[in-house]
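Omission of a single protein chain aside, the complex is shown with its protein chains in their original locations.
Should a chain be cited, it is by its letter among A and B, assigned in written order, with residues numbered from 1 in that chain.
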Amino acid sequence: MLAQQLINGVLLGSTYALFALGFTLMFGVLKVVNLTYGFYFSAGAFFALHLTKQWGWPIAAALPAAAAASGVLAVVLDWLLLTRLRRINAPELSSLMVTLGAVLALYAGMTTWLGPDIRRLPAGVLGGEALVLGELRITQAQILILLATAVLVGGLLALMRLTPIGLALRAMAEKPDAAGLMGIDTAKLAALVSLVCGALAGAGGVLIGLNFNAIQPYMGEAMMLRGFVVIIIGGLGDVRGALIAGLLLGVVETLTAGYIDSGLKEAVAFIMLVAVLWTRPSGLFGRAHIQRA
Amino acid sequence: MSLLEVSSLTVRFAGLVAVDAVDLAVEAGSIHALIGPNGAGKTTTFNLITGLIPPTSGSIRLDGVDITALPAFRRAGCGMARSFQNIRIFAGLTVLENVLTGLHAGLGSNLLDVVLRLPGFRRQERDAVARARAALEIVGLAGRADDAATALAYGDQRRLEIARAIVARPRLLLLDEPAAGMNPAETEALAALVRRIRDAGTTVLLVEHDMGFVMGIADRVTVLNFGRRIADGAPAAVRRDPAVITAYLGAKVAARLEAAG
Partner (left out) sequence: MPVWLDDFLWTYQNVVYALGINGLLALSMYVVLAVGQLSLGQAAFMGMGAYSSALLTLKLHLPFAVVLPAATIPPVLFALAIGTPTLRLSGVYLAIATIGLGEVLRAVYLNVDALGGALGISGIPERAGMVSIYGLLIVALAVLWLVARSGIGRAMEAMREDEIAAAVMGVNVRRYRLGALLASAVLAGAAGALSAHVSSFIGPNEYGFEPAVTILSYALLGGISSPFAPVAGAWILTLLPEALRGFADLRLVFNGLIIVVVVLFLPNGLLPLRMRRWVK
């Protein structure tokens, strides 16, 4: 029972980690808390739903296509909402407010258009048999989640560590002025980061849609709550912290749901967030940025 | 006893030692200059003294009282005020309101007073406005009191910062490059203003690059280089100090100057 819970928790947590990775990267590189991020999660799930249901694509093709489409959406929205604020060097709360207003409009518009009902992926998509190892049961959706998460996270880390553009991104995340020094075009950089992060969120949406087989316009908003918890626990902008904190949150939530009450898992996540703010405000793995003024 | 006593003040940022065991004693009633090449740690020292950044080690005493651990806003109440190298006036406020913020530490601003507006509180407010106008008078901005602060020219904005800093009659005034961007006539007027502030009982510690200004006005000069104190003394002595010449001009030029005589 516990082993099963732990496996479910790690799988759920790996999706949280994947989701939070894009969110924290956006903050780290672009210095913006972009709240439209959750919408790309919803959008990815709906793209995949459309591709599998209307066009009959297999999930292995629909997943990358939906991720790519979400990435493009992120680039467009970033350009529409944030170009101007970046140019005038607006305070960070301005961009937070703009993306907050935009995401409410997007969710509400999507709900008006598609309705608030929960939708399900077509039956064939999920595959049939679960893998049974003794007492443990792992569904095909879970295996897909694990594989996809490993590929995406591994790919992203390789990009960050091995390619010149990745090194530039890391330099940006660690030193805000670095982009100027290295002659990086901010507009291009914002587009690239939005593309990568939007794709991560979209892939996360498809995977969570698969895991729970429930797709709904506001699913990204519920996920954002996890995103906030993970990036605060992991430290704002900290890639490694997001991965560890994502896994941790998945396990804690699953155990809470399994042993206490599934209705309390949000509350437990939030208590973790507040506890970290009180004790280690810069995240479990970060350095403090406390203001003296 | 000195008014300000800084001893072995040190701060490190990410392994870099920005201020390294600096000692500084500012005598009451003096004008004391802190000079040094770019990156010597002058503004960082100011930020440490005013509490904007915490020191790694060392202590700061004002009139014998250890203020090392006090947050910035409490130091205003202890009689410390400053101007900034990059002007930091409040753009949304008028000139007079900017000066009034300088009295914040001294004004009892509790919610009940503000809501009840009893006669005593209103008298205190009127008094504050009178003091703010007097400070504007001293720096020569009395006519601009009700203008938007952003409408002032650059040099006037610097003077506004000084008015805001002196309005509470601080014991110690820190001026960070007050003459930056000023023409010779303005610099001269500034020197007279700083002397007047000193004569009115405020001790002045200033950072400045304009050597003519510093040598003409300072009673004592402390020189920093790479975060360390390399000289300290009367202006005339400091100017001849080989370590100071080396710091400013480089070792080669200093050696040549020495050889030349």
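What we mean here is this: a residue touches a chain if its C-beta (ideal position, glycine included) is under 8 Å from a C-beta of that chain, and two chains touch if they have at least 3 such contacts.
Just so we're clear, the structure is a prediction, and the values are computed from it rather than from any experiment.
Only one residue in the set A:114, A:225 or A:284 touches the chain that does not appear here, and it is A:225. Checked against the hidden chain, the listed residues B:69, B:91 or B:200 yield one contact partner: B:91.
Contact with the undisplayed chain is limited, among B:76, B:152 or B:205, to B:76. Mapped onto chain A, the footprint of the missing chain covers residues 33, 35, 81, 84-85, 91-94, 96-98, 100-109, 112, 218, 221-222, 224-225, 228-229, 231-232, 236, 261-267, 269-270, 273-274, 277-278, 281, 289-293.
Panel shows chain B; residues 50, 52, 71-74, 76-77, 81-82, 84, 88-94, 96-97, 100-107, 109, 111, 114-115, 117, 125-126, 128-129, 146, 164 of it touch the chain omitted from the view.
One rule holds for everything that comes next: only the chains that are shown with their structure count from here on.
For the pair chain A and chain B, the distance between C-alpha centroids works out to 48 Å.
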